[in-house]
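What follows is one structure encoded as structure tokens, with my remarks underneath.
A protein chain is absent from this complex, but the other protein chains hold their places.
A, B and C are the chain letters, set down in written order, and residue numbers restart from 1 in every chain.
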Amino acid sequence: MKRIFEHPAPSERELNGPKYWRSLDELAATPGFVDQLKREFPQGAAELDGVDRRHFMKIMAASFALGGVGLAGCRRPELNILPFGKSVEGIIPGLPQYYATAMPLRKSAIPLLAETHQGRPTKLEGNPSYLPHGSASSLLAQASILDLYDPDRATAHTKGASVLTSAAVNELLANVGKNYAASQGAGLAFLADQSSSPTRARILKKLRRALPKAIWAEYEPVTDEPPLAAAQAAFGADVKPIYRFAQAKRILSLDADFFHAESGSLYYAREFAKGRRVTKATDPMNRLYVAESAFTLTGSMADHRLRLATSHMLALAAAIGGKALGTDILKPFTEGLEAFVSQKWVDECAQDLVDHKGESLVVAGAHLPPQVHAIAYAINALLGNIGKTIDFVAVEASSAATLSDLAGAVKTGAVKTLVILGGNPVYNAPVDLDWAKLQASVADVIRLGYAADETSALAGTNLASAHYLESWGDARTADGTVVPVQPMILPLFGGITQLEVLARIAGEANPDGYALVSETIAALAGGDAEKAMRRFLHDGLLEGSAFKKVPVSFDQRGAQVLFRDEPKKVEAFSLKNLEVRFVTDHKMDDGRFNNNGWLQECPDPITKISWDNAILVSPKLGKELGIAPQGSALQIARVEENDFSIGKENGRVYELTVGGRKIKGPLHIQPGLSNYTVVVPLGYGRVATGHVGKGAGFNAYPIRTVANQDVATGGTLVDTGTRLLLANTQEHWSMEGRDIVREANFDEYQKNPGYVDDIGTESHSPAIYGAQNTPTNDNKLSREDRAKLNATRAKDIPRGGSMYSTPKFDGQHQWGMSIDLNTCIGCNACVVACQAENNIPIVGKDQVMRGREMHWIRLDRYYSDGKAEGGAFGGEGNREIPEDPQVSLQPVACAQCELAPCEVVCPVNATVHDEEGLNTMAYNRCIGTRYCANNCPYKVRRFNFFDFNLRQLDSLYLGQLGPKGMPELVKMVKNPEVTVRMRGVMEKCTYCVQRIQNGKIQHKVAMAQAGRPGDVVVPDGTIKTACQQVCPVEAIEFGNIDDPTSKVSRAKALEQDYSLLGYLNIRPRTTYLGKLRNPNPKMPDYQALPLSRVEYNSKNHPPSDHGHGAHGHDSHAPAAPKTEKKHSVIDAGKTFGGLS
Amino acid sequence: MAHAHHADTATPAILQEVKPASLPRAILVANNRSFSWITEKICGIIEGKTPTWWWVCFALACFVASFTVAGIAYLISTGVGVWGHANPVNWAWDIVNFVFWIGIGHAGTLISAILCLLRQKWRTSINRAAEAMTIFAVVCAAIFPVFHVGRVWYAWYLFPIPNSNAIWQNFRSPLEWDVFAVSTYGTVSVLFWYVGLLPDLAVLRDRFYSSGNKLRSALYGFFALGWRGSNRHWSNYEMAYLILAGISTPLVLSVHTIVSFDFAVSLLPGWHTTIFPPYFVAGAIFSGFGMVLTLMLPLRAVYKLEDLITQYHIDCMCKITLATGTIVGYAYAMEFFIAWYGANPYEGFAFINRAFGHYAWAYWIMISCNVITPQFFWFKAVRENTSFVWILSIFVNVGMWFERFVIIVTSLARDFLPSSWGYYSPSIVEIFTFFGTFGVFSVLFLLFIRFLPIMPMAELKAVTPQADVHGGGAHH
Amino acid sequence: MSKLFPKSANKLPFQIIIYLGVLVCVATAGVTYYMTPKYTRVGYAPVQPVPFSHAKHVQEVGLDCRYCHSNVDKSAHSNVPTSQTCMNCHNQIKTTSPLLAPIRESAATGKAVPWVWIHKTPDYAYFNHSIHVNRGISCVECHGKINEMDVVTHMQPLSMAFCLECHRHPEAALRDPKDVFNLDSKRLADQGEAGVKQAKALVDNWKVKPPQSCSGCHR
Partner (left out) sequence: MAAPSYGLIATFDTTPDLYHAAAKVRDAGYRNWDCITPFPVHGLDKAMGVPRSIVPRISLAGGIIGFCTGMSMIWWTGAVDYQLIVGGKPLFSPMFAFPVSYELTILFTAFATIGGMLFLNGLPMHYHAVLKYEHIRRGMDDQFFIVIETRDPRFNLANTKALLEKAGGKNISELEA
């Protein structure tokens, strides 16, 4: 039955592709790299249009395409295929392409590989050819791609109310140069953010030669590099330290958050993990001492953590330095410290460093005064760490003026034209400069900005900046390696780059990015410019361009210059005189990512608050402010200090006053803070920002002055009596003495590497693989045999004597994952990487407060203080939020249980297992009973309560009445390999099944074409999940556990491998490696057992019976069912004992 | 009497002394009413003019029912998000209400089925209304599982219909069992009810015909299927009725057992419990009888049916409520004991959390309504005070709703990983949707009492003394 | 009573039951047929902007599928050729044919020719051409004898059931790798004893194991 259908001709839009697409001829002006561009920007939009409609159809899919109802009788909506007009070499529709680029941030860039689909970047990965990072990248890098498609970004160049064409802009810029040529630039001033771009430096030199009188100022609200002054004093050279954490066995951090806030943190985290990871009892393990005022991820990793006000760091450094160096000259600086730190702590810590000459390391936070850094340098120098655990590299001292200098000039009216490149000074300049007024007073302000913000509001001329994924440029990584910034797509809104702006002002002959960069690279690399450039772009870095190591020797006399002025006595803080610490926010950074939905929704790793910042205060301070827990003493019913009324954190809004300046913000009681230090994260409370950032958090800059940019004193808090609901994703902070994160001290691990098997219900319930296959017996095998055993178990699913024959997993691979809790630093990068890879929507503050966040992987954060009360029914648990807790972090995603409880209860077979052990989820089959989510013990399934992909977040409750559809721009970020889910369906992690399938297919195709069609098993390591790929510390291993030699199999064969809630016999394919702590027995705050372990013992084996739970427990680990039985009965008895 | 005499003379004196005084047989139809009196009484309700109070109630009920309609419409058009659900509490009022209504329904079947099997003649006066209650309750119950799903337009995936996706249902899932259990339950209840109605419809047919109302006569007549009271029919009819009663009994037990499987089959602490099936069934009977009392007592008063629903009936129902209520109380205690004895920290916590956690208020409402309230029924004085009984029956209904709430919500809100713990509170939409179902129920029930005989006349006549073929009236 | 229900009334109930039964059957049958891709897709043959005839180009000119669909063995998509590809020949022959005007225009301006999409799987089903053609599944299995079509027509339902059929019995559909693009070739299974044996051998040696669970096609 043949039917002929006349279809209406497709619309113009369909033919021309989305309006963002720019056709090639606009580039005709810029020859020299047309072919280069051809590769990336095929004319005619290719199937991009098709792709976008695909997404739209995906969203609608469930409602029409399969519905039948929608289709009955009639045909599908008619679609068009729009092939390229001209053949474009290199592009294969349907296959992604990868190009090297980099994300510049202040003075260090992160090298990246951008995945593009028909010229549409959708995902960023670390560039593996830059070895210090491997394929890892940071939270911010992952999220930065969303900014490219931000509907609120600047879409045009404007002068006043009028829009400027790009020609007009060029002219305008050229004129700036010409007009000031005569005066040699007098009256012209530049204010730029920091940059490591060699090209910018090059152009800047030119510019200054041309306009010597022009002011060039740079400003960054937050510092992430140690003050050069310290190095100059200590070594008499312009050098900066590069830490080699992998070589360090003993590390002391003085208020340094080198996992996040310091430049090069990605590299440092990675290196630290190398020294932290233990795979066998004989491995060494580093020990981390942290003294800090805030609670950072670095601090959460510490083996000994000292809560100390930032203002006291100098004293502590002096004390430890004095002890370590055996000198008294620093004594005067330590006066009064004893009130805050026990002498023993100082002595033992110093001693430990001394005992590890050449393999110890002292790190000081970038925000600390030069003295502290000088002392740190001194210790490292005299302990012979230089060249081993710390290197010094030559850097150029910045010749830029400071913001204050510029402000001075503006006040005198010396500035007629002010060019602001990036940054957002009106929002984040020190308040005492009163920058807004100054900027307004300048006659002609030209601002290059990415979006309409506070600064652009006060600028006469606003130039739309290009996203770095639209720009030609270059940058240096923290270690100085030059990396390219390469465009993946034409500027969607014709934005221009800093380089172009400067070049045009400087009157460069060929002021376009590519030319500028290639000139620089040619100069740096030497040789054939074209070849050098091509190589540079291909590798994504310039070989051997890193900063040169320089030998340094500590010059005590020089250092003393820093200590000339009279040492201040350590000042005691109190409720009336609080220390206020300004910290770079984990997600907003200094506020530049404020309009990024992925970051806004990503909970802070420590406070777990999303969409807001909060004034963080210690529990002690909380009490003194009169905030005490009300209600039952029972853990289960207790009202938290962070008052959780009906599940939402009900933050009390306080007014924080420093030096007469006030800000208001919600209070959050944060364990682990120095008692009288108030921590305020920067980057929130933007007034002029996009839809996402609007109304998120409070602005802390208004109490921040030039004098105290990082820490202020004399703060006071006053209750305003009002409340603000906070979207906190984790209401409950205690592990309840449960066997969730299994921890041990390093020494216990060395005695008993299989310690995880002596914890938890499994340890005294019948072994799930049958009586003979207890974990203890398994541990008797060699690792290889254990890996083999795991492989067979994965396929056969042994039932321990069940009468049923059950289906076997007969796939050619068996996927599994291992997560190392010992190295996980909880940076949340995996959360956003997963969001980017799997088209996970954001749901907005309101929905997060209701507990409907969609993240497929989350990081659980537990505090323990060892004070949980035991007894039958779990006892009372921790009565109060601890002041100085130990932190246990745990990433949790779907564990792909072999005996998945969620599958059994789905009435329509929407979630079933595939033969390779994946717990699949067929969205188009799901009807949304939510039974699976109820029956998931990990609570990792996420339900689309609304059409998050189709509706505006502010009109979700309007239903059909609300506006429908997403802007094309927003759709462009979606990964075409993953279905976009509609409302009413359940979704969850499936180990990036799209990557697995494509990996398998590409391997099979390659093999078939290579004539080896039988070779179907994908080699280990070719398929990486998004979370694994991004992880800075390589805590996540993923692969084929059917192959006993694969990395994941080897990880799972380790003795400290355990299944979360293993006693449920659900056999998760994702297992965890237990956490280790490495405390120093000589330290005053030494804990013989990790505190979570103490709580576990007190809950499950109350002290009434065999003394120390843990050891008592080892004694009778189950061997045969018979003894198990007896054992569990005894246990019941014991718990009873606990009750009475 | 004569019979009794005979016995006296036959038995030796000694036995006469130990022989207990023979209890007077309970009177099922008081004041020795004639057959036609019963017919008049019951048909009178239908034939008489529609009373004003009926119109008032009906209008009111329709208004309340509209809440459900509106609530469901909003839900479907917007998404499940309009309810209070969220991770980790993915089931809440929806399933609570489902179980609640199903439970209500059960008493109806029990009264008509089990009591019929046990030859409990006292059921006759209440079973018709009770069965109607069952059917309407099932209607209300069905609303929730159907509409609580995320994509209700795909609910047909739940039925094994061949389609081009070549995929079937998962018969391991208790929800799939529910689909079959509830639909079977609904169907069988309707059939059972209809079969019972047959003879009475025939009566109405003939009465309306002779009173000249051809239309209604034709309507009733059509559904009476031409019943003509032939005794050869009666013998098949009674056999069929008995069999239906026989299968309804295991049915009603299985339905609530399967409903309890929704929880028992899962692995959640507080759900994963073998005690659930018996305890759910007991609870169902308990709540069901509560509802029967709540409905029948006002009806009895309004229609002056004291002679048909006698004190004896109320007494029996109170005693059953007392018994089942005590069983439920025992189950609550047992849960705690096992949780403690099992020494599984997760299990133990789940129960301590119920009693003292954030939802303790719900737990104690449940305890006081379900365990304490029925204890009043120990006292004859209470059982004879109709209005007091009625109030207590309301408490029973409330208590049983909270039982389901406690089981479902508290277990979900605090499960394995403390990190995902949360707190559930309903949205206004849920609340209205639920209260609307009472409107739906009332609408149906009002229509029933207006247009159908609220008591089985044939059965009532059969239990009158004069129905006895051996010369009427004599008690023995 | 008799006046109320005539004698004929006795037949009525049975008639009603029978009619209802018939109605239900018809309805179900109708729905199940008209709602399947078999109905909604098979036979779809829209008018294309350029009346391209596969029959002519394959049978007369003798082009290989891969000349135009050049990425079919590399990518998930089997690409529709660019206008430039067409022009490779058509700038010599039929250079003035009005029918080819859209092609010439597109090749000149670069604007795409709006071909009408015929073979389309739902958006939540991820079909990959390369894996199939590289492992012995011929175009003809899903597209029918395109090489004989003047107007491309949708031949197979391409429904889930259709896919599963083949994924459950791959040996029945396999072709000798060199025959994959020869649409007139026979399936191995239809080549008698030897063919069947060869198919079996392929399945074993190539470890052909098409996925039958969700993850194979749905992501």
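Everything that follows uses one rule, which is that a residue touches a chain if its C-beta (ideal position, glycine included) is under 8 Å from a C-beta of that chain, and two chains touch if they have at least 3 such contacts.
As the structure is a prediction and not an experimental result, all values here were calculated from the model.
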Omitted chain - touching chains that are shown: A, B, C
Touching the absent chain when the full complex is considered, from B:F58, B:W153 or B:W234: B:W234
Touch criterion as defined above, residue of A:A210, A:A414, A:V561 or A:L899 at the omitted chain: A:L899
Missing-partner contacts on subunit B, residue numbers: 34-36, 39, 160, 166-172, 174, 176-177, 180-181, 184, 187-188, 191-192, 195, 199, 202-203, 206-207, 209-210, 221-222, 225-240, 243-244, 247, 250-251, 254, 258, 261, 457-459, 461-462, 466-472
For subunit C, residues in touch with the removed chain: 1-2, 4-10, 12-13, 164, 212-213
Residues of subunit A (touch criterion as defined above) contacting the omitted chain: 797, 804-807, 809, 898-904, 906, 909, 912-915, 1067
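Here is the rule we go by: only the chains that are shown with their structure count from here on.
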Geometric centre distance via CA averages, subunit B-subunit A, whole Å: 56
Centroid distance [mean C-alpha coordinates] between subunit C and subunit A, Å: 46
Touching two or more other chains - residues of subunit A: 62, 66, 68, 912, 925
Multi-partner residues of subunit C (each touching 2 or more other chains): 35
For the subunit B and subunit A complex, residues of the former touching the latter: 74, 77-82, 84-91, 148-155, 157-158, 163, 165, 167-170, 172-176, 179, 262, 265-268, 339-346, 348-349, 351-353, 356-358, 360, 412, 414-425
Partner subunit C, residues of subunit B touching it in the complex: 162-167, 205-206, 209, 214, 217-218, 221, 225-226
Of all residues in subunit A, those that touch subunit C in their complex: 1-7, 9-10, 14-16, 23-24, 43-45, 47, 54-55, 57-58, 61-62, 65-66, 68, 71-76, 78-88, 92-95, 811-812, 912-916, 918, 920-925, 977-979, 990, 993-994, 996-997, 1001, 1004-1005, 1008-1009, 1013-1014, 1016
